[in-house]
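This is the structure, below, for whatever I ask next.
Chains shown are a subset, placed as in the full complex.
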Amino acid sequence: MNTLGKNIRLTSYGESHGEVVGAILDGFPAGFSLNVDYIQGQLDRRKPGQSRVSTPREEADKVIINSGVFNGKTTGAPIHFQLKNNNAKPKDYAHLKEVYRPSHADYTYDARYGAGNRDYRGGGRSSARVTAGWVAGGALVQDYLAKENQIKISAYVKQIGGVKLETPAILYTIEEVDATIVRCPDEGVAATMIVAIEQAQKDKDSLGGIIECVVSGVPAGLGNPVFDKLNAALGHAMLSINAVKGFELGGGFEMSSKRGREVNDSFEMKDGKPYTKTNNSGGIQGGISNGMDIVFRVAFKPTATIGTLQSTLNTSGDEVELEATGRHDPCVVPRAVPIVETLAALVVGGYVL
Amino acid sequence: MNTLGKNIRLTSYGESHGEVVGAILDGFPAGFSLNVDYIQGQLDRRKPGQSRVSTPREEADKVIINSGVFNGKTTGAPIHFQLKNNNAKPKDYAHLKEVYRPSHADYTYDARYGAGNRDYRGGGRSSARVTAGWVAGGALVQDYLAKENQIKISAYVKQIGGVKLETPAILYTIEEVDATIVRCPDEGVAATMIVAIEQAQKDKDSLGGIIECVVSGVPAGLGNPVFDKLNAALGHAMLSINAVKGFELGGGFEMSSKRGREVNDSFEMKDGKPYTKTNNSGGIQGGISNGMDIVFRVAFKPTATIGTLQSTLNTSGDEVELEATGRHDPCVVPRAVPIVETLAALVVGGYVL
């Protein structure tokens, strides 16, 4: 239940305000030179406190790797990643012990695990902080795919609130994506997004958004029918991220209102191999890659935690008023970019390795 | 790879124009009275030739069940479902042996399994005909959930091409859904959808659409963090259906452009249990059901097969022209309604049983 994947498997553990969060990566090949800087880089892109549009919680998030690596190289044994929770402030959350925050997982965890067993400190196990372990493991796979298979994965912010990047999906470099603090590769659009976030922040409100991800260099023939489709595995992984409410591939939902002639991807030859003139298929047909860029989008709802008074229930069933005081992001989308990338790497890696 | 689920598992086999399609359902409880009529009813909703907006291929699609049942009751042993392909016309497809149809899985299957190994007859293994086995197995679970757990699952057509049903998601009866041949519960909207399909048919073109599904009666507490979320499992299943390009839960993609205050679901008490005033969460929070209706939508692209001339490649890499002559649906969405329902039953059943 806390494990993702089949050939490459990531098993996650830890809570937001416990001592640690971490993960075990199993099935990773031997003999690969560990690049801790790359992994740390992805963690730094995810970590709190990195910009004025993210939560003020401060975590060094320095990754510890203490198994599966010998003399700087992977051995084929499971690799354990761990991050300490240094800036945990569990007391900030004492008032949440007996309140179900709206659109959070407090109530459902109580329903699932029995009232009174929930670690309520900052969302506990349901917090997005646990994705730090995912990013660590996934970043290693992402680095491997880039170096050993020439498969590049790049995600970026496509939309925040009503502000949209309208250009077609392409593989951006990390420099292009990270040029702005919202991780939208168009400077003008990014500026408008920042304004929107800051306005929401001022209003003690929050914003949703969309991340687009491009996986380039995937050879044709990756994926398995009928219940192990590459798109289904990607969808499963993305829908595991906190606050995600939708997933679409290639032309996605928009294709529902189209006709076949408008969206069918015609084949032609290019550089000696089949190529489609358009890519509404998003690089996957019948669950198997066709060699074109894999393109998908992930929809995030607005951060559920907002500084405004909301009516809700406590654990006794009484209606109460709640005003969030813990630290939180007005919009999680920019920090979710490395989460999308690294989970995509875990999924694609599971078919490649 | 051809198995869906963990506790309740469906393993699929068969090809569109081979002798049979079928499935094994494993993990189903003992002692349940088999209602073959219910299962056959769902198969009849899926079968070809059922209306003027579906493919003219005619299949009786009478289900054979020959294991796991004794004296009319399930025994706990695996249940084998089989359907014969009576109206297979493999010769109709001889011209496709060496052509890659645009936006089909012909090329990707060749890339995955090696050129020359593909059963090209009507799409072979990649055809939606194989979903007949899924529907048979899933219908048994759907019947069980309704009778033993008061969990009702109802899907219906929300959109075809540009024509949309704008009313909120509710649990319709099968009679309401099947009142029109497009399975849209609003007669007026349905009539416009039918016109749109017939126009596409006339134009030798095809249409996409959206199915909405409501799962009602699910108790709070179903689902598991963090990689076994109920929404991720539903997404995985839906993205396994042929022609599906997107999945969204509750408020879905639209929530990306909203603020938290607009979409947060406030709790209140109703009939002695927590209830949310709105249901933008789609009945699932943190991957676990909250007791509200589970609501999700599935986006289908237009049928890839169209009767218009398209340019494409053959297996030798030459550019050729292709005009489809096999039988096909101008819009697969109405026939996909029972597929969505029964896959949802398999997923939900996997957490309940």
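In this document, chain identifiers A and B correspond to the written order of the chains, with residue numbering beginning at 1 in each.
Just so we're on the same page, a contact is a pair of C-beta atoms (placed from the backbone, for glycine too) under 8 Å apart; a residue touches a chain by one contact, two chains touch by 3 or more.
Quick caveat, the model's predicted, so the values are computed rather than measured.
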Number of copies constituting the complete assembly, 2 shown = 4
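One rule holds for everything that comes next: only the chains that are shown with their structure count from here on.
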Ask   = Using CA atom averages as chain centres, what separation in Å is found between chain A and chain B?
value = 27
Interfacial residue positions of chain B with respect to chain A in the complex = 1-4, 10, 12, 100, 102-105, 107-109, 111-112, 125-126, 130, 159, 161-162, 200, 203, 205-210, 219-229, 231-233, 235-237, 239-240, 242, 245-253, 255-269, 272, 274, 276, 280-282, 284-291, 299-306, 308, 310-313, 317, 319
